[in-house]
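For reference, the structure is listed below as structure tokens.
Only one protein chain is missing; all other protein chains are in place.
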Amino acid sequence: MSDLLSVEALSKRFRGLRAVHEVSFSVPEHRIVGLIGPNGAGKTTTFNLIAGALAPDAGRVQLAGRDLVGLRPDQVCAAGIARTFQLVKPFAELTVEDNVLVGALHRRRRVADARAHARAVIERVELGPLARRRAASLTLPDRKRLELAKALATEPRILLLDEVMAGLRPTETDRMVGVLRALNRDTGMAILLIEHVMRAVMALSDHVIVLDQGEKISEGAPADVVRDPRVIACYLGPDHVPGAVA
Amino acid sequence: MSLGWPAELPRRGAVLLGLAGALLLAVPAFADAYLLSVLTLVLWLAYAGQAWNVMMGFAGQLSLGHTLYVGLAAYVSGVLFVSFGIGPWLGVWLAIVIAAIAGGCIGALGFRFGIRGVYFALLTIAFAEFTRIAFDHFAWVGGSAGFFLPVAQRTTNDLLDLRGTPTMFYYVILALTAGALVVCRALLKSRLGYYWLAIREDQEAAQAVGIDVFRYKLLAVVISAGLTAPAGVFYAFFYNNMYPEQMFAITRSIEIILGAIVGGIGTLFGPVLGAFILTPLGELVTAAVDRAGVNVPGAKQLVYGGLMVLIVVFLPDGIWPWLARRLGLDGADRGPSS
Partner (left out) sequence: MAVYLNIVASGLLTGLVYGLAALGLSVIFGVVRVVNFAHGEMMVIGMYGAVVLAGWPGLDPLLAAPLIAAFLFAIGYVLQRGLINAFIARPEHMQFILLVGVALMIVNGLLMIFGPDARSTNVEYGFETFEVGALLLDKARVYAAGAALLTTAVLFAFFRYSRPGKAIRACADNQLGARVVGLDVEGLYALTFGLGAACVGIAGCLMALVVDVRSQLAPEYTLLSFIIVIIGGLGSLAGALLGGVLIGISEALAGFFLLPSMKSMFSYALLILVLVLRPQGLLGKRA
């Protein structure tokens, strides 16, 4: 399994705060990788660095061997990385279909083609009945799916999902997990997801990476990582370390 | 800000449009000289407002110096005609190119350096004002004393050189306005149009789905500027005179955008509707003031100012979206989702 996305020694400081420090990991083709860690660990910053929204101070980001550092966000998208935002950013005044259409237009120049593709994507994320609604009138779970659809419509090779389960009830979370699993299974789409909702992380990830205070402190299979004392310490504090939490 | 225009035109809308079109075509048959001149002005403002709307309503960039393009186009085509004998149908192309370049410079400067919002609007004003003063001292085109086209008899129609009766001019501007609507509709439905809407809604999100924001914003300015140019050419040949003081004045920039604001920024018919409301309103006010026997210049502009405030407070989307809803012309679903 070759590495699709590889991040090497990525670092970023903000005026004395080491947001991300020497972080290295990779996402193999067709795999789902979870990126977890307490608040402020540097997860979203890492996403921003990969997606070109921020420039790293040091380190490399490669997609299938191609260097991405220094590219603008739209160029990174063209290279094959699609990302969602933690606080969803729909094109509020456009309909759901038009929102996804904008994404689809990235690879399909003709509006008719793009619209057809957009409709297919909307079906996949189960937003079909809402296609003609104004995005601003959507509820949060639907907005999250719209965010996913927009990213998906750009036909990426890897999806970067930033806390796409946040704010969802357990039933909605399961539904989203179902959509993502099906996506990965049917299309082989690689996914890197930042998540706090452990239920989703455990259900989806083949592999998990843990960040704390800007550094990678652990990685491995989900079941192993949650038992890693260092991981427990960073979430619950050092007093809770000894022994496993069942 | 809604689009105020559904994907498919409902039957009702098509009928209304057809009626309006027919009415406008028939105007010279029953209108007197005064009404004809008012309608010509209305259509001119509708056209210019529509061109401005491309930049503001579609791509979300506020230009308060749009008269720069009107003025440049007027002078370019005027000079070409008077000094080189080149008719307006050819001259307009150079005017468009020059206006587009001017827009391109302003846009490039602004967007390259991340100038947004207020600052960008101020930038557009600064360029317009700078040009105004420059032209005031530009002796070759008459400076502040103005530049004039030879006024031919208004009895025969020479379409090629745009010398002719008011009726001829009326049809020219009507055709231009109709053309602008067609072009804008095509733009709105194109990839470019959707990209502009995305940029207007959320630049960061637009970038994340692969849109090169700088490039498309620049295109919006360039296209808007180029589209405005024919208005300047028309002005030059219709009024046959131009002074930097008026052509590049900020009051003219505001006049142009007023219609679009009142009618509805970002909509297809907003600028046209706005122009049709404002100009007659202005004439009414002026007439009322005259009849009252009072000499108070500024009454019309005062009313315009008041209208602007009222619209932005009570109907910020403009009158067209409200009207379209009332007439049942819009098609977007408004209900809450599950």
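Labels for the chains are A and B, by order of writing; each one numbers its residues from 1.
The rule is short, and it goes like this: a residue touches a chain if its C-beta (ideal position, glycine included) is under 8 Å from a C-beta of that chain, and two chains touch if they have at least 3 such contacts.
Values in this document were obtained by computation on a predicted structure and should not be read as measured data.
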For the chain not depicted, the shown chains it touches: B
Sole residue of B:A198, B:V233 or B:I261 that reaches the chain not shown, by the stated touch rule: B:I261
In chain B, positions touching the absent partner: 56, 60, 62, 64, 109-110, 113-115, 117-119, 121-123, 125-127, 129-130, 133-134, 136-137, 144, 250-251, 254, 261, 296-299, 301-302, 304-309, 312-313, 316
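In this section, only the chains that are shown with their structure count from here on.
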In the complex, chain A residues that touch chain B: 51, 53, 72-75, 77-78, 82-85, 89-95, 98, 101-103, 105-106, 109-111, 114, 129-130, 132-134, 137-139, 142, 150-151, 153-154
Residues on chain B engaged by chain A in the complex (per definition of touch): 1-3, 189-191, 194-195, 197-198, 201-202, 204-213, 332-338
